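A single protein chain has been omitted from the complex, and every remaining protein chain is retained in its original position.
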Amino acid sequence: MIDKFVASALEAVADVRDGATVLIGGFGQVGTPNHLIEALCERGLRDLTVVSNNAGTGAHGLARLMAEGRVRKVICSYPRSRGSVVLEELYREGRIELEVVPQGTMAERMRAAGAGIPAFWTPTAAGTQLGEGKEVRAFGGRACVLEHALKGDVALIEAWEADRWGNLTYRMSGRNFNPVMAMAADLTIVQTQHRVALGELDPERIVTPGVFVDRVVHIPYGKPRLW
Amino acid sequence: MIDKFVASALEAVADVRDGATVLIGGFGQVGTPNHLIEALCERGLRDLTVVSNNAGTGAHGLARLMAEGRVRKVICSYPRSRGSVVLEELYREGRIELEVVPQGTMAERMRAAGAGIPAFWTPTAAGTQLGEGKEVRAFGGRACVLEHALKGDVALIEAWEADRWGNLTYRMSGRNFNPVMAMAADLTIVQTQHRVALGELDPERIVTPGVFVDRVVHIPYGKPRLW
Amino acid sequence: MDTVVDVVPLDRHGMARRLAADIPEGWVVNLGIGIPTLVSDHVPAEREVIFQAENGVIGVGPAPPPAEEDPWLINAGKQMVTLRPGGSFVSQSDSFALIRGGHLDLCVLGAFEVAENGDIANWAISSNEKAPAVGGAMDLAAGAKRLWVIMEHTTKDGRPRLVKRCSYPLTALGVVSRVYTNLAVLDVTPEGFAVRDMIPGMTLEALQARTEAKLRPAA
Partner (left out) sequence: MDTVVDVVPLDRHGMARRLAADIPEGWVVNLGIGIPTLVSDHVPAEREVIFQAENGVIGVGPAPPPAEEDPWLINAGKQMVTLRPGGSFVSQSDSFALIRGGHLDLCVLGAFEVAENGDIANWAISSNEKAPAVGGAMDLAAGAKRLWVIMEHTTKDGRPRLVKRCSYPLTALGVVSRVYTNLAVLDVTPEGFAVRDMIPGMTLEALQARTEAKLRPAA
């Protein structure tokens, strides 16, 4: 019997390694796998590359991971959120690498990784600072830059419902980066608000098929704390 | 008030032009916009390019469109279905152009058109007959071919439910190419089995947001006839 | 610079109202952070305009009353919002497929500068002190069918924002089609900025004095 549920967040992240590239879902504080990130902090890893839209607020989650010196590089679109002081400080002191990527390009690069596309052309960022150093080619008279797939060793995801095959649904704007990150990593780990029996989810309403999921932890966290 | 419903299939396709590229949803006979295709036949157009996974069976739908000489070129992955005699005959006689595309590449080329990606690299077909003449580049040591976005002037789609904004759901394997074609054309026309009030569809269960849809015709066609 | 007597520049809401008046029913619209966000407040409820947020909300409604706030439902500015009947949720990748694939009828962004060739600079100041943050600005600017900018006509110290060439880092090249300022509405044309209309009392000469790029009246 397939059963992707594991007992705890710590168990779920037990084999993440030093130097891993970790995709972390969520937009703002919504749909963020906060318990999995805290568990990752407990592991005391080194040299992680983190891909996340935002770069953490306050002293928890991703901000804690960075503050404790676990992160060598952050790839994100919007590091400057309310209370994102940790990254600002590390960045100013040159103690962290930062790759700023347009949000849509970031999503598309992960979708490409998940869909077997090694690289694609996009007009986004062509002719701008963020396009510097990239290969340029015109399509239909429009300058485009070549962007490469962005693959994770691990993805940390928050879902609303999950069954033992790892089928997932999301709640409202908690969907955000979670489905695309789920398909873009070698090891996809999910924290879910609700655990449901196999067959309980309407097959038409499953957003992430379990095919993309490796482990699930049931963490009925409740409402996101916005700030 | 936004209301994308029109009265008839004929009205829905009234402004499709000679030479148009028409994306036609469906896989086998499931999820096929059969009434819209028949309406297109009535228009008596010329030089259409049709993009469809299969190339029609029997004497109806796409087979009729081709038999009546409306189609200059077919882009598809699997022209050889049970009863696909019309295409076979036209092809043998050199009276129709045929571009055979791997099914996943065909889907991805339309997804690229819908997502603003002018071109992408894929290992599919590299080193084969279907990759001949295409630009080749290795990524991670693996040969890939460059594939270009495939955009429609018009897409003909079958949905299960639709509301006046054009939000769509599909039924089981009737989903197939319909969502990707809906986003890949300048003008997307839908025939729907069920018409529902705005707000009746669960926002988490809408597969194609109305943003991608231009016109909807209510055609309670019933079960697909498999052959 | 000459003085224009009796001219009252639009405030933020006045600018948003002016722009909102030009959005027809049925358009799919993304609003940037800041003044652009105010635009939706000035579209009459009976005119159906579909507002889209980068984080996958299609059919964004007005801010909820406090009792109905739901932290699961936020917009790209991380503010709590509502969903209109007919709204739906998609992933970030599907949301940006919509944005980048040319399915937005309109995107409204704020800016530091707009150049007469349609270049926009709105994401970074040149200083390297702070971590740069781009969000979805480059995707929106490059992807929408129409890009309208809403901004003050000049900086606080009177420096023009409608310029010959942008001095700030670019967001996208040649994409702005119209600019709404506190003083005027201007189209970006192949011949540069064309003034569509001005606030009462404003003259083309006075507007030109506040603008680096050359202005001409709209045809």
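Note that the chains are named A, B and C in the order they appear, and that numbering of residues resets to 1 at the start of each chain.
Criterion: a residue touches a chain if its C-beta (ideal position, glycine included) is under 8 Å from a C-beta of that chain, and two chains touch if they have at least 3 such contacts.
These figures come from a predicted structure and were not determined experimentally.
Undergrad: Quick one: which shown chains sit in contact with the chain that's not drawn?
TA: A, B
Undergrad: In the complete assembly, which of B:T21, B:T49 or B:T105 touches the absent chain?
TA: Answer from the full complex: B:T105 touches the omitted chain.
Undergrad: Tell me which of A:Y91, A:F120 or A:W165 is the one touching the absent chain.
TA: Of the candidates A:Y91, A:F120 or A:W165, A:W165 is in touch with the missing chain.
Undergrad: Using the touch definition from the top, which of B:T122, B:N167 or B:Q191 touches the missing chain?
TA: Residue touching the chain left out of view: B:T122.
Undergrad: Can you name the residues of chain A that touch the chain not displayed here?
TA: Interface with the chain not displayed, on the chain A side: 1-2, 111, 113-117, 163-165, 167, 183, 198-199, 201, 203-204, 206, 209-212.
Undergrad: Can you name the residues of chain B that touch the chain not displayed here?
TA: Residues of chain B in contact with the hidden chain: 27-30, 53, 55, 77-82, 87-88, 91-92, 98, 100-105, 107-108, 110-111, 122-130, 143, 170-180, 207, 223-227.
Just so it is clear, only the chains that are shown with their structure count from here on.
Undergrad: Nearest whole angstrom, what separates the Cα centre of chain B from the Cα centre of chain C?
TA: Whole-Å distance between the two chain centres: 35.
Undergrad: Report the inter-chain centroid distance for chain A and chain C in whole angstrom, where each centroid is the mean of the CA atoms.
TA: That pair's centroid distance is 29 Å.
Undergrad: Two or more other chains touching the same residue: where does that happen in chain B?
TA: 115-117, 203-204
Undergrad: On chain C, where are the residues touching two or more other chains?
TA: In chain C, 83, 89-90, 96-97, 99-100, 142-143 touch at least two other chains.
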